[in-house]
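With one protein chain withheld, the remaining protein chains of the complex are depicted in position.
Now for chain A:
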Amino acid sequence: MRAEMKVLVANAGDLNSWQNAPLQQPFDPLILSFLSALSAHLLRHYREHSELVALGFWLRDSQVAALQQRLPAGYFKPVGRVLHITPNNVDTMFAYSWVCALVMGNNSLVRIGQPDAEQVNLLLSAIDAIFAEQRFAPLAAGNAFVHYPRDSQFSAQVSAQVDARVLWGGDDTVNAIRALACQPRCRDISFADRYSAALIQGDALTDDTAISDLADSLWRDTQPYFQQACSSPRVLFWLGDTAAMSPLMTALEKHANNVVGQSIEWANNQLVYEQLLRNQDPGARTVHRSGVCGICVEQFHPTMLQWHLGQGCFVIQTLNTMNELPQRIDAKLQTLSYHGVEKAALVKLCEDPSITGIDRIVPVGRALDFSPLWDGYDVLTQLSRQIVLE
């Protein structure tokens, strides 16, 4: 069994140490120093990797302090030993998942699916470099980063021992892990299949600058991981004047061409998706297919995203009023980003009793900003115990 297991960060913990190393106090000064050092390292050495820079910023002292301040008052202890099954589609996500466990003082075993992906590899090297410092040895022992094959029994073995499992993946993956026996008090924090949408008020797009600003923001949410992150908008709900729709697509095309150049693969995937959508919605109308693809559908339904491959495809549904939105979405809608919409209208939307999805409502351009409040969970409190002291 151990032969197929690879420990990926030599200076971090191994399969024995991560279970046996003592837990830490949440936001212990040693943890804060470690994160500070990791942040500095990422910001110094990986300037050209925007996802690593974003992580570096997220780990700055002030940001970590803000995390601590957001905790409710009370006395917290780590939940214990945490297994992380991390996603392949977002290279840096394993680090966010792990850091949430680490700041609360937990020990972690982090399963990484694609250790050879470039940014994953760089990030693992960065973690290795910081753990190499002797002062962080007490933390290093309690955190292990591993890869093992999907068909391995290892998830079952570890599941039987841990206090919490953080599961990122598709519904099938999450269910498969949750079916593995675990301790009676083990907590599962599951991040399963989700999709995201943007809500755009067309009346606000009255000039070229407004359109190009929106395109910049929308592209910021689309480009990382080629739109394959759960938080990247795949659907555009369009209110009001549609005159800016086509110019917006043209502005997005320029961004796409700057980043991926002309890609036959993108073009072909967009064609495939267009044909699949036409099968699902006979009234589907392609408004743009060059660089990015925009397809207006008459009756959006979340099943239309089942074959969505990212790579610059936007399903567009026009709405006469916000009241039409709840019937179009379901519990799997994670992030609704918005542009030109009043906050009061968004509050009213949330209050609609039929809303079962939507865990985040953020301005367009900030859909991918990670927060420990994710998918409706507060990951930090989920990965800790609160002691009642009266």
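To be clear about the criterion, contacts are C-beta pairs under 8 Å (C-beta built on N, C-alpha and C of every residue); 3 or more make two chains touch, one makes a residue touch a chain; residues count from 1.
The definition used in the following text is that contacts and distances are computed from a predicted model.
Asks: For the chain omitted from this view, which of "ABC transporter permease", "Acyl-protein synthetase", "Imelysin-like domain-containing protein" or "TIGR00266 family protein" is its UniProt protein name?
Replies: For the chain missing from the view, the UniProt record says "Acyl-protein synthetase".
Asks: Using the touch definition from the top, which of A:254, A:278 or A:385 touches the missing chain?
Replies: With A:254, A:278 or A:385 as choices, the missing chain is touched by A:278.
Asks: With the full complex in mind, choose from A:4, A:241 or A:265 the residue touching the hidden chain.
Replies: Touches the omitted chain: A:265.
Asks: Considering the complete complex, identify which of A:76, A:98 or A:168 is in touch with the unshown chain.
Replies: Selected residue, touching the omitted chain: A:168.
Asks: Of the residues listed, A:98, A:145 or A:225, which one is in contact with the missing chain?
Replies: In the full complex, the listed residue that touches the missing chain is A:225.
Asks: Extract the touching residues of chain A with respect to the undisplayed chain.
Replies: 85-89, 111, 113, 150-151, 155-156, 168-173, 176-177, 180, 191-194, 225-226, 228, 230, 262, 264-265, 267-269, 271-272, 275-276, 278-279, 282, 290, 307-311
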